[in-house]
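Only one protein chain is missing; all other protein chains are in place.
Let's turn to subunit A:
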């Protein structure tokens, strides 16, 4: 960026330096108090000096709303970027990111996040702590699973997951009441009904913990070592409505198909407390070639209301 930029154009609100071959953006940015949109796509940014130091203390930290760094060479999200607390829209599409930093949760005003076309393998659960996020794009990456915490993104309206490595989705995805669009094509989603994927028999500690929880045996923090008190607080309820059981670590992962929009079948991951604990509505057949019929009627009707557009095909 040319030196003296902020002296010549102190009232600058929108700066577009896309396609200029920039390798770094320096301190000239720090003295632009009115800048709300910075477009720097298709450059050669990504190295150490890409963003100036002291970004968090500059007026830019509060004024910048839109930042587009797509088509550059970032292999990680620069930590200084996370100090831009006023940011509403961030694009890092088409870079070389291998992951998303947990501190992404610092961007509390973020509504639009585009991370398509990178090499991201996993999503940190901290991404779910963005209360204003409405549009999340994660297509064309290498993502193998979605953390169930993403269901906490109450404002999410559009989620793009196409062309990844997903085999199933967490059932919590049904909790995203405002979600209107979901793209899933190009994922190796499980097509056939798969029962009883894995089951490691529970440890004695787990069996004792289950007994305490299901029989409501009272205890106080002074009765047990702190580690066991913490362990007991991690109990999860078996989703089978007819089962009153709980589980800690030992559970059966079962893939269950739920209808969205009455047409598309998506494999959702269920955790049940044991292989015997199946959902009361699930078919017991081992259908091999045809897709299994809609299992839980309740779940299907709930899902149909909540998901309006699933771009699966």
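Throughout what follows, a residue touches a chain if its C-beta (ideal position, glycine included) is under 8 Å from a C-beta of that chain, and two chains touch if they have at least 3 such contacts; residues count from 1.
Here is the rule we use: contacts and distances are computed from a predicted model.
Enquirer: Suppose you had to identify the omitted chain by its UniProt name; would it be "N-acetylgalactosaminide beta-1,3-galactosyltransferase", "NADH-ubiquinone oxidoreductase chain 5", "Cysteine dioxygenase" or "Serine-threonine kinase receptor-associated protein"?
Expert: "Cysteine dioxygenase"
Enquirer: Out of A:35, A:90, A:104 or A:137, which is the one that touches the chain we can't see?
Expert: Missing-chain contact among the listed residues: A:137.
Enquirer: Out of A:78, A:116, A:170 or A:209, point to the residue that touches the absent chain in the complete complex.
Expert: From the options A:78, A:116, A:170 or A:209, the contact with the absent chain belongs to A:116.
Enquirer: Would you write out the residues of subunit A that touch the absent chain, in ascending order?
Expert: So the residues of subunit A touching the missing chain come out as 41-42, 70-71, 91, 93-94, 114, 116-117, 135, 137, 139-140, 157-158, 160, 162, 180-181, 183, 185, 189, 191, 263-264, 289-291, 309, 311-313.
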